[in-house]
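Every protein chain but one is kept in place in this view of the complex.
Chain lettering (A, B and C) follows the sequence in which the chains are written, and residue indices restart at 1 in each chain.
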């Protein structure tokens, strides 16, 4: 259990540090393209993925860095990818919105809202056909919960009785649009009943709440009990993407950072309970800081892909 | 009220007679293409459309004849269309699956399962923008209730607070697939809550039940009370399309025809209550029989479209 | 040993043989068995036109019915393909691609490139295309040009039972996403097909008929139309060479160019809508790469730029026929600058 806690903290801290740093680096103009940061939402990816292993696959979103890190994708490869380098996870061909590592069961960040849930029906089906006990987990946002692909996937997972978990990350906004407006029901979890599965709501700032709810859902899925929809509620710390002025928001971020932050709450809880010492956590912070520093340094120094790379990797054979 | 009852019976009888006759004619091999018959489901189209007028629009499905007749599309034009004649509702260009009459607010049968509900959000939006008090009604099947387009439309209608009614015609099957299997919730109406609207279940063999539920929903919509999902449960009398051997079915059709039939029940009820006399109903039957006979005769005698028609009607201007 | 079987049977046999050979092959689609949850027969349909009939009982648990949720189940096939399965998903009519295209062209087609080569998505999407069954505008389209346009997809358009079987087996064994386009008006046509399993490689055209006067490239069902025209042309002492590309992506450009270098004349017959279709694609290829050999304008025989009409009277005018191919071939042969 101490190991799990340590790992949970390490993952959450890594995600946070990664995102804070990308935020800074983006401002310098050196990072190309669109970047969507996961800071504030760390407890979700971490609380879910800590239950997963090699049998399991996840599908992510445009806001994918956290899911990648939590599922074990190499952090340096990720940073290099965001910089468009040949040493990146996708050799610079994908970028932030397409980081993937299929060998780790990470099916990719996804530039299409609602792109992931159908794919996860497939990874869950494969696990079922192969009898591996594996599960599929689809992460998607409140905005994506209105995309037909997502809704179809919920129904299909139930109909096929798949070992799947649908994690609706409700951070209150899809771009500048409030989920209280765009989701016609009170909660995304209220949709679960219409697709024949349990729907659960958890506080996304609370690692332990997410971890517990995800644990139950994943265990049920592994045991043949079918899919679950988990709605995780929280706030993103940065804009929709880097560059977003966020004039549609009020003071919710400052409040969340101050009073709800998953890392702070985690630290308070585990130290007060005597489960992990402050020094252990501080050591992790330092270790993570170094990792991120190295990742950025190496990414910046790495070569970009060249003419030879342009037309490769389209097909296995053609 | 007597007028409404008479009209209700006339519409239901017209639909039944139309479909029974198309069934016979199809068997002779003279009707081209795919034909899906609405017999058995008459109370739905009729019970809903009797509340509608020129301000209102409906969208239908591949099983569209009943909706067309109930919304006032010319029966002879329909028959000619099914025969592919130049005198048909669509000049022979559409066929059974695309009969439409926009001047009557009938947006078309639709070859795409789930094609209609998004369109109806639009007709409802237009009514709202123009402040006509009009409503939009989308008919769709149990199979279509699993199509993402349908589910998205439910949410959008709620979010935009549209004067729309969604009528899920659950006839137990999508092709050969049972709705008890393909719809993961117990009822399609159970999905309404997830999209912030009331969900109602009615006996589709009972004209009065449909008429009442639809009346409430349509009135609420006209009054600015937003959309409703109505699930109408019944059985289709013929195969999915003409030619379907229906080996997936048990004795439900014989039972329904014998004990649940909407026309029989309607007749019993109105005659027993003394609202309409047997003779009045018989006279309608005779009138309808003649109409259908004439429609077939005229359709068979009508000319087919010619070379000159092939490339017209693609654009208003090009 | 070859027997005469139908296009439908050839496809069914290819599926059955590959399912027997490789456990990871699974089949899914609306009513691919037929009867899920119903009280009667549980393999009631075998697909809307019976192509997958019988597989359900032969391969228990490996033929899956689906709800009418094309995005979800096509996506599921794609997801499963990334995890060790070789799914064959049926998109009943190619016309329905509009409700699930994203999963095909933004997901399956791009995984390998976006992920820097670290993906393999061996999924086959079988789908029915084409006019001739009076199925009207939403059930009669070709649309393979759209899939051909997308890098990352392979597109197969078998013209006969023999091609159907060999190309489908190849598609299933292939490691890239494949769109397998079956012409609905061909299902009941017959031809000689070996009983044993065999593959036809992608990107290798079939020279259906040799001839030195004009090259006719024809796609899918149009191959038979071209053959009909070629018989008639022979009566006019014109020898047409007919090329069936068999796959539009990859396209066997070499065979086409060689033929045109020999004949100097080209007619392309494509049942797809005329703008940005295979006829334009192949014409452009030749106008670029074999211009020096061309002795006449390149003719394209296609339907008009209209949706597919319902009425038999119109549909018969809509679909390219042998007469139109004949006229085009004569025009290019008789052309004098």
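In this section, a residue touches a chain if its C-beta (ideal position, glycine included) is under 8 Å from a C-beta of that chain, and two chains touch if they have at least 3 such contacts.
The structure displayed is predicted, hence computed values, not measured ones.
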Message = One chain isn't shown here. Among B:130, B:245 or B:297, which residue touches it?
response = B:130
Request  = Can you work out which residue in A:13, A:93 or A:267 touches the chain that's missing from view?
outcome  = A:93
Message = If I consider the whole complex, including the chain that's not displayed, which of B:5, B:69 or B:121 touches that chain?
response = B:121
Request  = May I ask which residue of C:105, C:162, C:180 or C:202 touches the chain that does not appear here?
outcome  = C:105
Message = Using the document's contact rule, name the residues of chain B that touch the chain not shown here.
response = 57, 59, 88-94, 98, 100-103, 107-108, 110-112, 115, 117-127, 129-130, 136, 148-149, 152-153, 155-156, 159-160, 312-318
Message = Need a quick check: the contact residues on chain A for the chain that isn't drawn.
response = 32-34, 84-86, 90, 92-95, 97-98, 110-114, 143-144, 146-149, 173-183, 245-250, 252, 304-307, 309-311, 314
Task = Extract the touching residues of chain C with respect to the undisplayed chain.
result = 71, 95-106, 109-110, 113-114, 136-138, 145-146, 148-152, 249, 251, 272-273, 275-281, 283-289, 291-292, 294, 296-300, 304-307, 309-310, 337
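By our rule, only the chains that are shown with their structure count from here on.
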Key: Where chain B and chain C are represented by their mean Cα positions, the distance between them in whole Å   = 35
Task = Can you tell me which residues of chain B touch two or more of the remaining chains?
result = 146-149, 181-183
Key: Multi-chain contact residues (two or more partners), chain C   = 67, 69, 71-72, 99
